[in-house]
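Of the protein chains in this complex, all but one are displayed in their positions.
Chain IDs A and B follow the sequence of writing; residue 1 opens each chain.
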Amino acid sequence: MKSLLRWESALAVLLVLVVVVGSAATGGIFLTGRGAFNVGSDLAVMALIALPLTLVIVAAEIDLSVASVLGLSSALMGALWNEGWPLEAILPVVIIVGALCGAVNGFLVTKLGLPSLAVTIGSLALYRGLAFVVLGDQAVADFPDSYTQFGTTPVPGTWIPYPILLFAVLAVVFGLLLHATTFGRAVFAIGANEEAARFSGIRVKRIKFILFVLTGAVAALAGIVYTLRFASARADNGTGLELEVVTAVLLGGVSIFGGRGTIGGVILAALVLGGLTDALIVDDIATEVVKLVTGLLLLASVFAPAVTQRMSRGTP
Amino acid sequence: MKRWEPLRKAIIVASAALLLAGCGGTTKSNSGGDNGGGQTQTTANPDAATAKDLKITFLPKQVNNPYFTVAQGGAEKAATALGEQLKATGPSDADASSQVTYINTAAQQGQNALLLAANDSNAVAPALKAARKQGMKVVTFDSDAAVDARDVFINQASSQEIAAGQVKLISDAIGGSGEIAILSATANATNQNAWIAIMRTELAKPEYAKIKLDEIAYGNDDDETSFQKTQGLLQAHPDLKGIISPTTVGVAAAARYLSSSSYKGKVALTGLGTPNQMRKFIQDGTVGSIELWDPAQLGELATYAAVALASGQITGKEGEKFKAGELGERTIGAKGEVVLGPPLTFTKDNVDKYNF
Partner (left out) sequence: MAVTAIRELGILIALAVVVAVTTIVNPLFLSGQGIRDLLLNACLVALLTVGQTMVVITRNVDLSVGSVLGLSAFVTADTFAVNPVLAVVVGIVVGALCGLFNGALVGLGKVPSLVVTLGTLSVFRGLDFMWAHGRQINAANLPDGFLALGSGSVLGIPYLVIITLIVLGIVALHLGSYRSGRELYAIGSNPEAAVLAGIPVGRRVFTTFLLSGTIAGLAGVLAVARYGTVDATVGNGLELQVISAVVVGGVAIFGGSGTVAGAALGALLLSTIGSALEVVHIAQFWQQAITGALLIGAIALDRSVALRVAARMRRQSRGVSA
């Protein structure tokens, strides 16, 4: 626990560093309201999905299909809109379909006992494929301004993007769920030792199933945010985003073996990743460096705790 | 079945919400059109002085595409000639949404003008509109954005000329009769689809009556996918005589497959390709001829248009004229389009004269 806290403070320091150096190097442009709006809009989708995925990884499972669920939700939105459905009906349907996608993953993992890594690599291909089946290669872009403004403009009078508002609400919900409820304690117990959790009366399968359903639903919600932000529904939206989301969660100090991690750490990690990416772009540093730095950060995130632990233990 | 209770409740609530929403919501038919969002139009002053030291951002579809590297060279040449500052930036993948961050950044940095080849004409529109409200001029080239989201579009060649030229080349190559196929980029690429539509009209003409278009395949502008789509086309249509690939990625991949397969010399190929990429295949006889405009001139013309816009010499209205250095005086056409000129045709005889 101690080393974990240390990691979170390291992330916080890193975040301050990104903001200070970022704005100094760009002559203050980065720290303006518009700058903050851009960073917020850019990282919101990734950060949203990171929340439920944190719980999944704490429970020692993984879901790599999230970006495909996002794509399917975007494609479905476009297809139903083309069919003349009202958006007020499309949105709940899309979220339900996302939850169903999660339920399929959950069923395969909990009922059939299949490894989630393999299952969700399969459903990554399956859901993305279904997205193409639903919408083909079309792009649907005639969503009304009254809706797309939630993705493209800030809350009136401020520079806060609506998706960040949504993220803040869900962050509180998931934070409380993981850190202040018996459900959350059960999630940690499952991740730390599944056998022991089962013997102590925790309904392991049911909890894991719920986590997958939640992840699917939030990924679909993120698909809606994505579609409104770019005012463009496409089957290939968000391709490859799963690696970015997993990176954010792990960078936040969540153990890939489960049983350890905090929502706070993941929020900090999402802000660091999003802030760093935008700072590098605003600073006209070549795109290629962004990838390199992200990878190095992730390596540092697993390596630093290991090293500090070993040092504090005083290995000869 | 008690444990399914929460799920059942959720379904009931959701279906109730659906029913409610079903009667009278925001649908495609009642939402009405998008009501623009550009900046207020001022009048053009053709005699205004050309502003110096303008900050211009060059934003290609992706940074590692040699076609755009050549276009960037042309843009830099024009910027240097006029005394402006041009910088190139952009995403490493041609993902629909990846350009938005870079457009926002350009606006944030207070750039005077943006030269953009749009990956997705709609996805970039909201960001472009916001940037234009701040006074940034937007010139699209190669691939247009939504018309109300930019000032001027530099079209590489008229769609009619490109499409008709391609059909003529393949017809000549296969002796005027036989089955052909098209290997395109992505299925929602605006320019590709415009060309394919015109090709179909051309093929309906009596002089092409003996040519049959079998299939349109999409290689997604990805080298490996295009390569394998070519294989698929040739297997699926044993009597195929020719392929048109109006994309630089597709035509190069198709040529490589043909040159190393038993179809070499039996199946004709034409398309839009760069001389450097296609030289080898034109010289070894795999490909008879290809077409392309000079991407450097495209970048050059886009820069001149951007500077004229930022200097107030033009506003993007039809009929306005601006000077474009060696490219002469250009007139803005309908919908704010400027056409670069007829494409060049490259054959064995002239391909060595070009280096791009």
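One rule holds for everything that comes next: a contact is a pair of C-beta atoms (placed from the backbone, for glycine too) under 8 Å apart; a residue touches a chain by one contact, two chains touch by 3 or more.
Because the structure is a prediction, the values reported are computed rather than measured.
> Among B:N45, B:Q134, B:S177 or B:Q231, choose the residue that contacts the chain missing from this document, as touch is defined above.
Reading the full complex, the residue touching the unseen chain is B:Q231.
> Write the list of subunit A residues that the hidden chain touches.
108, 112-115, 117-119, 121-130, 132-133, 136-137, 235, 240, 243, 246-247, 250, 256-257, 286-296, 298-299, 301-303, 306
> Just the residue numbers, please: which parts of subunit B touch the chain that's not shown?
63-66, 69, 92-93, 218, 223-224, 227-229, 231-232, 235-236, 238, 252-253, 256, 260-263, 276-277, 279-281
By our rule, only the chains that are shown with their structure count from here on.
> Could you state the distance in Å from the CA-based centre of subunit A to that of subunit B?
33
> In their complex, what parts of subunit A are in touch with subunit B?
26, 29, 32, 34-35, 38, 41-42, 81-82, 84-89, 92-93, 96, 136-139, 141-148, 151-152, 206, 226, 229-232, 234, 236-237, 239, 277-278, 281-282, 284, 286-288, 291
> Please give the residue numbers of subunit B that touch subunit A in the complex, ascending.
For subunit B paired with subunit A, touching residues are 3, 11, 14, 17-18, 20-22, 24-29, 31-35, 63, 87, 89-92, 95-97, 100-102, 104-105, 107-110, 120-123, 125-127, 130, 146, 186-188, 218.
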